[in-house]
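The structure appears below as structure tokens.
Every protein chain but one is kept in place in this view of the complex.
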Amino acid sequence: MLQGQQSWIFANRPVLLATAVAGGPFEARSAIAADFDILHDDIWLGQSSFEKAEKKLLEEACQTSIQKAGLQKEDIQFFFSGDLMNQIISSSFAARTLGIPYFGLFGACSSSMEGLALAAFVVNAGGARYALTACSSHNGSVNKQYRYPTEYGAQLPPTAQWTVTGAGAAVVAAQGVGPRVIGATIGRVIDLGVTDPFNMGAAMAPAAVDTIIAHFRDFNLDASHYDLIATGDLGKVGHAIAADLLRRQGIVIPENIFTDCGVLIYQGQQQVMSGGSGCACSAVVTYGHFFNRMLKGELKRVLIVATGALLSPLSYQQNESIPCVAHAVALEWEGV
Amino acid sequence: MQNNNLPTQEEYQQLAKEYEPKRPLLKNCIRAFFAGGIICTIGQFFQWFYMTYFDFTEVTASNPTVASMIIISMLLTGFGVYDHLAQWAGAGTIVPVTGFANTITSAAIEHRSEGYVLGVGGNMFKIAGPVITFGVFAAFVVAIVRILVEKLGVI
Partner (left out) sequence: MEKFLLAFLVGGAICVLGQILLDVFRLTPAHMTVTLVVAGAILGGLGLYEPLIEFAGAGASVPICSFGNSLVNGALSEAERHGIIGVLTGIFEITSAGISSAIIFGFLASLIFKPKG
């Protein structure tokens, strides 16, 4: 059901029945390693290319989440998935393996919440009994496509971020036990002229702020409604800018509530500069860490605002700035 | 575009700049100086080595010297060490010829998954291409200009 200008409210409160999170060796050393279902010590996952490894991560996350939900692949009506690869090959090839009717999405690093919003809408509207939503990213494959070869000796600036090697998947159901998807706010594409692909945080912050403001307006809420509001991967730099932009609109979100998945995931690890990024960043933190905290009763109402930078290597070379988008999904768990 | 919640592009550029952590210029320059200096000193060592123990002159010794530096760079790149050195050294590892070898080696290694012909062969010069293209073109222009100027009797 439409709520306000650009949001949906899910009257039937679809359930996040099960989630699964997979990661690579660097994620195994992260602050939230305990919340991963699968961790690999080899960035190749035994495959012959980074791209194949990313596909395998996505497949593992999907298959594990289906298993944890107590279902079979055949029980799921639709699969929503996105990633950062050209033509979203990781998602498409995973869809081939799963054999579930497939919606391929591109929202860059906002894909996790774009997928969850759509999956929840479809289930809520009676368009599916079960829907699967997922996304993935891989440090090697992303560097190869967007930046430099892995072994190239460039000096990353302090605004750069580290792409998460991982995948997160969630099964959304009409009934069952689990945190409920209450609503979603779909973001507009915002571009305030940032051209530096090594400062994605600054590029994406305005989009996150635009969507948060739209969410509060459409649902007639303020920050006090939530125990946690997490942006996807703004990183230290982008997150600080977002807090500033919100303050200028008179919105002050307390620091213990306002966080960022990119900052959370790699706390204390230096080579990540401003923090984590990639589709998997928001997915692994939300479907792993936050999901577990909700089940433990530590969090009741959570707003996840996944942020994506919609540039391509070509657009950057053609001197275009970086348009960005952010999608927000509200989750609630009142306990069993 | 209606962005009534957000600053204008100019205002935002200003804001983003304020929040951008300043690059530690002095620290980076000192590191680049040391790393680059050491690499060039190693080159000087090879130069001396080839002149002393083999039959090379001051001029011809530069060939095996350059080749030696390139092999070392190739090995450091292949063993996954060069990129970590470069994060510390910045221009100190990019500017010497070892940086050039690193661009070619890293691209070659990276694209093996696409096969040797299209992958390795087709992508090897992805980062080194500009240096070769502009080096050659600049040399062409400079040489022509110099020859013309000499012919016209100015020099």
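By written order: A and B. Residues from 1 in each chain.
Convention: contacts are C-beta pairs under 8 Å (C-beta built on N, C-alpha and C of every residue); 3 or more make two chains touch, one makes a residue touch a chain.
For clarity, every value in this text was computed on a predicted model and none was experimentally measured.
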| item | value |
| --- | --- |
| Missing-partner contacts on subunit B, residue numbers | 23, 25, 28-29, 32-48, 62-67, 69-71, 74, 77-80, 90-92, 94-101, 104-112, 116, 120, 124, 127-128, 130-132, 134-136, 138-140, 142-147 |
| Touch residues of subunit A, complete complex, unshown partner | 25-26, 43-44, 50, 139-140, 149-151, 154-155 |
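In the analysis below, only the chains that are shown with their structure count from here on.
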| item | value |
| --- | --- |
| Subunit B-facing residues of subunit A, complex | 48-51, 144, 148-159, 190, 192-194, 199, 202, 206, 209-210, 213, 237, 240-241, 244-245, 248-249, 271 |
| Interfacial residue positions of subunit B with respect to subunit A in the complex | 3, 5-7, 9, 12-13, 15-16, 19-21, 23, 28, 77-78, 80, 82-83, 85-87, 89-91, 93-94, 99, 102-103, 105-107, 109-111, 113, 126-127 |
